[in-house]
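Note that one protein chain of the assembly has been removed; the remaining protein chains are unaltered in position.
A and B label the chains in the order they appear, each numbered from 1.
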Amino acid sequence: MCKTAGSCQGCLHYVFDYETPKTLVIPNIRVGCVFRFTQLLVVLYVVGYVCVVQKAYQDTDSVISTVTTKVKGFAFTNTSDIGPHLWDVAEYVIPPQGDHSFFVLTNMVVTPEQTQSRCPELPNPSTTCVDDCDCIEGHSDPRGNGIQTGLCENYSTTVKTCEVLSWCPHEVDTKLPERALMSAAENFTVLIKNSITYPKFNVHRRNILPHINSSYLKMCEFNRTSDPDCPIFRLKHIVAEAGEDFQDMAVKGGILGILIDWSCDLDWWAKKCFPKYSFRRLDNKHPVNNVAPGYNFRFAKYYKKPDGEETRMLIKAFGIRFNVIVFGTGGKFAIVPTIVNLGAALSFLSLLPAVADWFMLTCMKKRDLYSKQKTSYLVEDTESMPMGTTYGTK
Amino acid sequence: MCKTAGSCQGCLHYVFDYETPKTLVIPNIRVGCVFRFTQLLVVLYVVGYVCVVQKAYQDTDSVISTVTTKVKGFAFTNTSDIGPHLWDVAEYVIPPQGDHSFFVLTNMVVTPEQTQSRCPELPNPSTTCVDDCDCIEGHSDPRGNGIQTGLCENYSTTVKTCEVLSWCPHEVDTKLPERALMSAAENFTVLIKNSITYPKFNVHRRNILPHINSSYLKMCEFNRTSDPDCPIFRLKHIVAEAGEDFQDMAVKGGILGILIDWSCDLDWWAKKCFPKYSFRRLDNKHPVNNVAPGYNFRFAKYYKKPDGEETRMLIKAFGIRFNVIVFGTGGKFAIVPTIVNLGAALSFLSLLPAVADWFMLTCMKKRDLYSKQKTSYLVEDTESMPMGTTYGTK
Partner (left out) sequence: MCKTAGSCQGCLHYVFDYETPKTLVIPNIRVGCVFRFTQLLVVLYVVGYVCVVQKAYQDTDSVISTVTTKVKGFAFTNTSDIGPHLWDVAEYVIPPQGDHSFFVLTNMVVTPEQTQSRCPELPNPSTTCVDDCDCIEGHSDPRGNGIQTGLCENYSTTVKTCEVLSWCPHEVDTKLPERALMSAAENFTVLIKNSITYPKFNVHRRNILPHINSSYLKMCEFNRTSDPDCPIFRLKHIVAEAGEDFQDMAVKGGILGILIDWSCDLDWWAKKCFPKYSFRRLDNKHPVNNVAPGYNFRFAKYYKKPDGEETRMLIKAFGIRFNVIVFGTGGKFAIVPTIVNLGAALSFLSLLPAVADWFMLTCMKKRDLYSKQKTSYLVEDTESMPMGTTYGTK
């Protein structure tokens, strides 16, 4: 059919001839409706769900964050171990640096005057003895407190236990106060300063919002309804928002998450990027299968006596560890995810004719007529052979 | 039309007959050009932007990192509070462990000999008094320093304030040195050792690069132009690169981010995965609405007097907290993202005929001719009925 002169001409034809499918128009409103309706569904999905709800046209970035915390408040205790004592920030916040994770001491077992010396073990089935033969010199029980000296000594008037070399006297941590010693800790406040960065978008924000002034910051206290932007939190309030009771939690300690969600839509109004605070207890309160419930750790203050002997005050500290957890994803319009998501949705659009064809050739009364005019069978070259020829049987 | 014998034959036909669209070739160079040009655009986008710029064919993984830091240097101070004193690493780096976040002490307010005792409050409107009636025993002002004893004592010759039980004497933190005490800290150096892992790709790297030898490491100092691979940083240099003045920042403290970007293309030359250092001040320098600008915290060293009384040296520490922040995304060729992105782009390719058809049937002079030959209308079975039949009116 192509009667051009040279091969260059043919090549031009090959590149620039436009080959378009021949089509058949079916003027049937039911088939048309099915086709348009499915088209509408796909378009609605793309616009409504992918774009509006899921914001799939956005490129995303994870937040990089810095947190500093500063606790304020003091508490007064009067115990037999250490007498009247005023606790200030330098004492009850551990570690003192004001990092994103800080511990507020609320209860404790104090063992004031420990020295490296010899003393009888705390009594338990493996340490009680009758005479020195029950104690092996140099033996150390992993569940005990030190190296046995081989002697069996009076622990009390009724019980004898093996003597050990250890920090003596031993801590008796069964006498934990049932009401938290520093119950006043519930009124401590903490100032949280949080700066975040979305490095991919070069966006920087901090949780002290631009419209807040210094005088407000000196007086305010976070409250979800009245002061949702104040970065100063009362510990009692944090714990209550997490669904716990402070005094209850203060006895055995626990871990409390202060979650700051910086999920941001950075597209149109970058200033609409605000932190959302939430609070959650991170350890399990009363699980059936817990070892060492609550949160505690031991630390010591070391002193030297005038004679040069080292002595220490061992503190088993119970309290609440506050973890400031900053998370969030920033999204901003970008061409690649837009095209990926649009393209994927549009590929469904190109499947719709198959659906409409199937409906037309299966469910319509005139399907034979449609089929006959839409589909033609290959006609063999010179004579009209039956179609089955290429298969074996004929 | 299908004249085969059995139903199996028919089934074979159904599965293996190939149905291909009939096409019409339009030998018009303008339509062809429009089609080829739009095709070219899509292909260019796929190759150029998706593949080369965005590397959308890669699967990505987030970095897991470990950092150790080691500060070197010492500083000499001579103040009235503590006399001549040489500060070494064990004293001015808090905490001492050399973690990814470390604090270098640069300025301080020292309150040397505090004991638990009674002393008059610092004078301010709520603590000044005329006689004992102004002070309530057991009362504690949240902005004060301790529990009131109910007495009104001379703070100075001119002012009387309520006496409190507290760590006495109180800290007077208004006398912060205007020039940082440890100004020599600017010449401290820090060695940062950073190992990273991309767990998905099982790739491990460290910031001490393979081509660096030990003797170089003993002498070098990071410099963006001359020594970009040296992991030893002079504090002054870090602060200067962040656009700040060290001596200025040292007075009230601050937070400085040492950002290590490990974004890596792990595809062809895995060894091309190098750390990129950058530095940024993370807290706000002089915002209008800041509480407690700078960075400081209080800690104490506890001693015991020969008579057993506990005494402490309270230090309000100002300084620079350095946060080593490691981030980055590793990318490596993977089949799924490749297919997702290619597929999405190709689905645009399958929309191009629609574009070219629209152009052909709308903008070309011979559009009626093209339309007539491309599109045929359904012809009703026996007689040639007008097309409108299926709609209501006729």
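Assume a contact is a pair of C-beta atoms (placed from the backbone, for glycine too) under 8 Å apart; a residue touches a chain by one contact, two chains touch by 3 or more.
Computed from a prediction, not measured in an experiment: that's the story for all the values here.
Peer 1: Taking the full complex into account, find the residue in B:C51, B:L151, B:I212 or B:A240 that is in contact with the omitted chain.
Peer 2: B:I212
Peer 1: Can you tell me which of A:T77, A:T128 or A:S347 touches the chain that was removed from the display?
Peer 2: Residue touching the absent chain, from the options given: A:S347.
Peer 1: Name, in rising order, the residues on subunit A that touch the hidden chain in the full complex.
Peer 2: Those residues of subunit A that touch the unshown chain are 1-5, 9, 12-13, 19, 21-29, 31-33, 35-36, 45, 49-50, 54, 56, 62, 94-95, 101, 103, 116, 140, 142, 145-147, 165-167, 255, 257, 259, 261, 280, 282-284, 287-292, 295, 297-300, 302-304, 306, 312, 314, 321, 323, 325, 327, 340-341, 343-348, 350-351, 353, 356-357, 360, 373-381, 387-391.
Peer 1: Could you pull out which residues of subunit B are in touch with the chain that's been left out?
Peer 2: 12-13, 15-29, 62, 64, 66, 68, 70, 72-74, 76, 83-86, 88-91, 95-99, 187, 191, 193, 195, 197, 199, 206, 208, 210, 212-214, 217-218, 301, 303-306, 311, 335-336, 339-344, 346-347, 350, 369-370, 373, 375-377, 386-388, 391, 393
Here is the rule we go by: only the chains that are shown with their structure count from here on.
Peer 1: Between subunit A and subunit B, tell me the centre distance in angstrom, where each centre is the average of that chain's C-alpha atoms.
Peer 2: Spacing between the chain centres: roughly 16 Å.
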